[in-house]
Structures are given as structure tokens and as C-alpha cells.
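Removed from the display is one protein chain of the complex; every other protein chain stays in position.
Right, chain A next:
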């Protein structure tokens, strides 16, 4: 008996270690069948299960118990069983439910992408583009909050927050003095640091990197530039507190901002310290390695939203095609 379990996702089989989640198994396969994840973060223990964008259908529970699971499940928090069969983009039910989740995530989102620093590297923007409908059916006032400064380097813009809890887990993980959490409940929940007490920690800046939307932004970069006009370059330095491995974002000869290196799922490889992030903004502070690889699909490399390729999900689904007609026409012009 091998100690690996076999799982089939959208018809593609793979053997993974027992205890792997469906999402991580799908990431091992890679490509279009990977469910999007807005709250799960492999580096943060306990994360996931909240946003519900990663839902998939389990059409066969396992070899032993082949019954399908009664509901769609969150792939990030469901472990694979031997012989499990999962449907992601091949199931219309999943696509439908996921576009429902996207719609729901967007109803209280301000959609202020034109003035948002995250635009261009925002998970919600990408997701909205892939799955969302063109028009919202929500006709009420969106909930709003005041902007809050968390220390002098980070700004919290609660309006944009999707309550993924990633920053809360980050704060929990970097310090045992809990100063960062959630207040209130339901749709008036808010991320907070109790009366604006700064998250006082060398690694607090990482909450910016884990935030999937533009709710937590770097004040030293605010409104300085759009990400797709900047050129990312991998670099490192000898840092006493962290690994010192970062990405520098250049505009001309200036380093506009420093972030941790992110993988293709938008997760940082290693957390970096605040000194690296906020204070080392000169080329001579760093040893340059090479330009950061950015996927072709990203607007950062294409500089235009219009050339962004519609995902296969849209190409195969007449319903989504109809919903995104205008956008698709633009694409075919290029």
C-alpha cells in the first residue's frame, strides 16, 4: 500500500500525501482547475473556510464511501480521501455558486478601483472579472467606515475589506500580544486594533501583503503609482531580522515600494520585516537578482486590462459569456 492518496479533480488524477486539502491537491496539478482562494493562505495556520470562493463539488467521496457530498464544500478546508473525485470548473453548479459568492462579496465593496492602490494586483478584481456579472443587483447604500491608520506606515480602509481574517491570523502569528482582531459581528464586523493602537511589531507590515484587496495599504506607496507602471525586480539584502528576500517595484530609477516575494497564487514566500519594507528604498541597499517573473495573464505585465484573456471558464460557459459580452468584444478587437 502506498502512503499516497489518489484524487481526481476535473478529470485529472494526482497522488498526494494524506491530509492534503483539495485546494492544495489542485495546486499541485496547477492550471485552470485550481479554485480561486480569497481567504486561505497556506502560510497562515487556521486560515480558510470563510470566503467560500473556493467551493467545489465532491462527486465521489472516496473509494470506500463513493457517495457524493451533499453540499458544495470549501476546497481549502476539505481533506482529500483516497479515490475522491472533485469537480471544479467542469460543474455548472460550482460556477454558478461561485459567481453567487463573487456577487455577494462585491455588494458591499466600494468598487473604487480607479483610486485604489491595489488595482492591478487585486484578487477580488480578478475574480470579479472572471465570474462576476456586469451589473450589480444590489440597490442599497453600501456600508462605509472611516479610514484608520494602523501605525504610521499602514492604512486600513475597511470599506474594501472582505473579512478574510488573513491579517488577523498574521497578527496572531507574529505576536502573542493580541492587538489585532475583529469587532462586532455580521455585516458590521470590522477589522480593528482597539482604539488604533499600532500593531507594534517588526513584522506588522506583512498584513499589507496578505490582504487580498486594497483594505490594508502601504502608506509609503499610497497614490505614488499604479502597479502596472512599475517594474518588479527580485532583490535581497543581509537583514538581521528577516530573510531579506524581497521584490522591489521600480519606476524609472526609483524604488517605489518593497514587498515580499509572491508566488503564482499571490502568497508571499517569506514574510519580511518592516525595516526592509518601509525604510530601505534605495537601490544601493539591495543586491539585485533578476526581474520578477509575472504571469502573462496579469495586468502588471500586460499594462492593459483589455488584453487580459478571458478565462476558459468564460469561454465554455454561455451564461457567463452573455454576462461579459461587452468585455469579450473588446478582447476580440485586439
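Note that in this section contacts are C-beta pairs under 8 Å (C-beta built on N, C-alpha and C of every residue); 3 or more make two chains touch, one makes a residue touch a chain; residues count from 1.
We adopt the following convention: contacts and distances are computed from a predicted model.
**Student:** Have a look at "NADH-quinone oxidoreductase subunit F", "Cobalt ECF transporter T component CbiQ", "Peptide/nickel transport system ATP-binding protein" or "D-amino-acid oxidase" and point out the UniProt protein name belonging to the hidden chain.
**Tutor:** The chain we cannot see is recorded in UniProt as "NADH-quinone oxidoreductase subunit F".
**Student:** Looking at the whole complex, which of A:114, A:186 or A:318 touches the chain that is not displayed?
**Tutor:** A:186
**Student:** Could you tell which one of A:7, A:25, A:44 or A:105 touches the chain left off the display?
**Tutor:** Once the missing chain is taken into account, the touching residue is A:105.
**Student:** Would you mind spotting which of A:9, A:80, A:97 or A:158 touches the chain that isn't drawn?
**Tutor:** With A:9, A:80, A:97 or A:158 as choices, the missing chain is touched by A:97.
**Student:** Looking at the whole complex, which of A:16, A:44, A:58 or A:72 touches the chain that is not displayed?
**Tutor:** Checking the options A:16, A:44, A:58 or A:72, the one contacting the hidden chain is A:72.
**Student:** Where does chain A touch the missing chain, residue by residue?
**Tutor:** So the residues of chain A touching the unseen chain are 48-53, 55, 71-72, 74, 77, 97, 100-101, 103-105, 107-108, 137-138, 140, 162-163, 165, 181-182, 184-189.
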